[in-house]
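Quick one: the structure is below, and I'll ask about it shortly.
A single protein chain has been removed from this complex, and every other one stays in its place.
Chains here go by letter, A and B, matching the order in which they are written, and residues are numbered from 1 within each.
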Amino acid sequence: MNVIVEYSRLQTFLNVAMAVVHECRLRCTEDHLRITATDPAQVAQVETTLASDGCESFETDGEVLGINLEKLDDALGFASTGDLVLLELNTETRKLEIEYDGFGYDLGLIDPESIRREPDIAEVDFPARIRVYGHRLERGIKGCDLASDHTRFEADAESGEFRATAEGDTDDVSIRMDSEDLQTDIPEAVSSLFSIGYLTELVDPIENDTEVVVKVGDEFPLTWFYELSEGNVAVTNFLAPRIART
Amino acid sequence: MNVIVEYSRLQTFLNVAMAVVHECRLRCTEDHLRITATDPAQVAQVETTLASDGCESFETDGEVLGINLEKLDDALGFASTGDLVLLELNTETRKLEIEYDGFGYDLGLIDPESIRREPDIAEVDFPARIRVYGHRLERGIKGCDLASDHTRFEADAESGEFRATAEGDTDDVSIRMDSEDLQTDIPEAVSSLFSIGYLTELVDPIENDTEVVVKVGDEFPLTWFYELSEGNVAVTNFLAPRIART
Partner (left out) sequence: MNVIVEYSRLQTFLNVAMAVVHECRLRCTEDHLRITATDPAQVAQVETTLASDGCESFETDGEVLGINLEKLDDALGFASTGDLVLLELNTETRKLEIEYDGFGYDLGLIDPESIRREPDIAEVDFPARIRVYGHRLERGIKGCDLASDHTRFEADAESGEFRATAEGDTDDVSIRMDSEDLQTDIPEAVSSLFSIGYLTELVDPIENDTEVVVKVGDEFPLTWFYELSEGNVAVTNFLAPRIART
């Protein structure tokens, strides 16, 4: 592996994975770098891909590296937005050599076998599909957090609205997340309950004006997909539902 | 009650009350919304008024609502400066329905009878009356906090100066709070001692260029009055003096 990529793009790619795990396997294929991971409780999944086209230089050989994401994040912390970062695997020392602007950091790797196995990303048919802006998704999640630690995502076939709602002990919240200028496809009314703690982490790397494609079903998992860094970083998250308290 | 008001104006009105209490009675008369409250130790009082003229729409019926100010503040936390906020009392559920830009929050109310009774705002004759800017009042209070936990407000008839002074174990402070371009009326020298902790809370909602009318006496309470939000929010604070340590 010998990859040169702009700092801010690399950081975007890694941030998405850090929302779910601290350690991960980094797969270096001929087309991309990819991290697929699930959190320790197996409730949330992430798949994040950095395309080779988004890199200045890209040579890989199918390596799988075990990475401590927080250490790597620290090592990149002195780079400026425009800096080009070289990532090179030293096969003798089994360290990942990171270089930018006179700054060299040799990161000790983890045995990939010691890291939790990557999840299968299931192909599921979702009945409803809604496009939302990042800032409205975030407002829905954080707004519900005021009243409860769970939020219900509701898609209404009649009104075409997509809402986050929560019922607390004293207060209730209902926040519209879809926008008039983005398409929705809601053939039937669906509704599922999710943990706000997980959603808060997953929504964090999304930018305000990012368009997110959310797919939901009735008492069903959700998945959402978005792109960052001019399409060079592609992200899919998957979240298991909670059982409604009755 | 059905009131529509710009977010930043509503927030200004509430901030002033939050400096003194966490729970309060909100009185909805035909002219205004008003909160009058005293802190648990009964040392500081506040009266804050939001004029109906400062609202986009204003229908009230003499209601008295028991409000948890921190919950209400949280529920407004997703609004932007220009947002119009609808406050509507749902008389069936006894909840306050808050709405802005697709965000709906139903706030559970508190029984007003369970909240500390509102104080009588005493009509008192104060011998001295000084106009000061918010930023100079704040500097006087925080400056004295360096040396002591009490400050003496002194009005000097001869020099026309209004000062905050403090004597600590090792250091002394004296800070001029009046300004040359604002009127003072100090017919006799007066001086009173106050707790800096209370003053710090009370001065916090005041803006840097707000003109505050301060009335003081000799070993006497103080009161100050100011307006915010183009005169639509009017505030009176009242603070009891401490006994000088001798």
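Quick notes
By definition in this document, contacts are C-beta pairs under 8 Å (C-beta built on N, C-alpha and C of every residue); 3 or more make two chains touch, one makes a residue touch a chain.
Keep in mind the model is a prediction, meaning the values are calculated, not measured.
Among the residues A:Gly108, A:Pro187 or A:Gly231, only A:Gly108 touches the chain that is left out of the figure. Only one of B:Val173, B:Ile206 or B:Ala234 touches the absent chain when the whole complex is considered: B:Val173. The omitted chain makes contact with just one of the residues A:Glu30, A:Asp74, A:Asp185 or A:Glu219: A:Asp74. Contact residues of subunit A toward the unshown chain are 71, 74-75, 77-78, 95, 102-108.
Subunit B residues in contact with the hidden partner, per the touch definition given at the top, are 136, 139, 142-143, 146-147, 170-176.
As a working rule, only the chains that are shown with their structure count from here on.
If you average the Cα atoms of subunit A and of subunit B, the two centres end up 45 Å apart.
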